[in-house]
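Input: one structure, supplied below.
Note that one protein chain is taken out, while the other chains of the complex remain in position.
And then subunit A:
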Amino acid sequence: MNAPLRRAGVVILVLFALIFGKLNWVQAYKADEYRNDARNKRVQIAEYERPRGVIQAAGGETVAQNTETEGELKYQRIYPKKEIYAPVLGYKPVNLSAVGVEQFENDILSGSSDKLFADRLSDMFTGDKTGGGNIVLSLIPRAQEVAWKQMTNNQRGVTKGAAVAIDPNTGAIQAMVSMPSYNPNPLASHDDKVAFEAYKKLDADKDQPLLNRAVANTLPPGSTFKVLISAAALENGYNVDSEIPAGGVYQEGGATIKNAEDEICPDSEVTLKTALTQSCNTGYAKLGVKLGRDVVIDTAKKWGFEDEALHVGDLEAADKGLPVAASRTGPIANEDGTVDKSALAQSSIGQRDVRMTPLQGALIAATVANNGTQMRPYLVQQQLDADRRTIYTANPKPLRQPTSSGVAEGLKEMMISVVENGTGKSAQISGFTVGGKTGTADTSEGANPHGWFIGFAYDEDGKAVSAVCVMLENVPGGHASGEAARIAGLIMKAAAGRGGD
């Protein structure tokens, strides 16, 4: 009987080895996957054991914080400014995935970053639950609130749009609003059902409140694109006073280009500066066709179009931040690849397949105001540890050099003329020198056009204080860009620390 007994022993050994093998599978191979499974509350409980870092706007105003709860998850995330900051901050839900600053700065906020290693090490000995690191944003509360207030209370009853303001010298984002926005507080609810229902409702909303229109939505830029055609012209032998062909109507292939009003550049020739000031469609369409497709596309690319990798967040890593949708010029080609001249004519005035994000618009204006150098945009000014010692400060750096300071100077002169004498008068700020370009982009048949304004402002000392882009979708009642220009002026004034109270 001993031989089978020994074999029975071997059978038990094999069975236990199977269990051991399976335990290795569960506890070693699959461990990370199981740890991070949405159905696993353990990690969440541990995560909510320590307070998440606070997020502040420039100057210290708190925009994301925590309160202690009695529940299993010890800290409830609170967003006191609700809709105003939501598109930038995003939210940190219990079960869904985080977005916005809450997502891309999660390692600092949650305390898991290597930079906070000292905190974790001391926790190990003291048994404390030191909170995560804190984030200070570059957003200026006054500019942000003016932007939100002016956008949501616009005089045309527009419900969708976005505004971005940038410090031209540094790339620091001063304001970024997207409309409609959402209240992130229900999404951070500890009650799964509340959070999920809130998300489902927002996600199903046809106005897409969860979409950050400032960076993630591209629309035809209309006449604001003329700034880039002007840049191309100035680089190709034109100057601001060069005469360019214009006229009341311009027929190119199947496309008929007209001006917004009959009194705009009816003459056969007009100076470049006047063409921009009055927003002369025929002049720019002809100019674009003359410069040629490759020049138009290359210039747009040099100014930031077609950039699929841009993130606006912190400057440590190029991919850390809110992803910015690539702005496009479109192919401007016939099916056989040859230049489609009618498309080129339309593209030169920012129609056809040209698409731009509001952020890209603001970057163009900022580049002009910064002598042709485009600074990398960023949102995170500082990272602080739990004791508010600085562990990172944004160190502004150029993103690209689209043009020379000479060309920038010319563009500046022309854009200032737009605000002082032309279509952008609503953007004027008393005491400041403001430049810019309006844009009214026709959309599909029958829909109201989008109103754009991109611009910059110099204060009394001649310092570039802000560059801005305001975009209002489907503005009813004509002159779509005027309201955008008015809002842009107020935002820039607030960004410079004036008004807005």
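Note that a contact is a pair of C-beta atoms (placed from the backbone, for glycine too) under 8 Å apart; a residue touches a chain by one contact, two chains touch by 3 or more; residues count from 1.
Operating definition for what follows: contacts and distances are computed from a predicted model.
Hidden from the displayed complex is a chain whose UniProt protein name, among "3-isopropylmalate dehydratase large subunit", "NADH-quinone oxidoreductase subunit J", "Cell division protein FtsW, lipid II flippase" or "Carbohydrate ABC transporter membrane protein 1, CUT1 family", is "Cell division protein FtsW, lipid II flippase". Of the candidate positions A:V43, A:V249 or A:A333, contact with the unshown chain belongs to A:V43. Contact with the chain that does not appear here is found for just one residue of A:G9, A:G59, A:G477 or A:G497, A:G9.
Hidden from this view is one chain, which touches subunit A at 1-6, 8-9, 11-13, 15-16, 18-20, 22-24, 26-28, 30-35, 37, 39-43, 45, 127.
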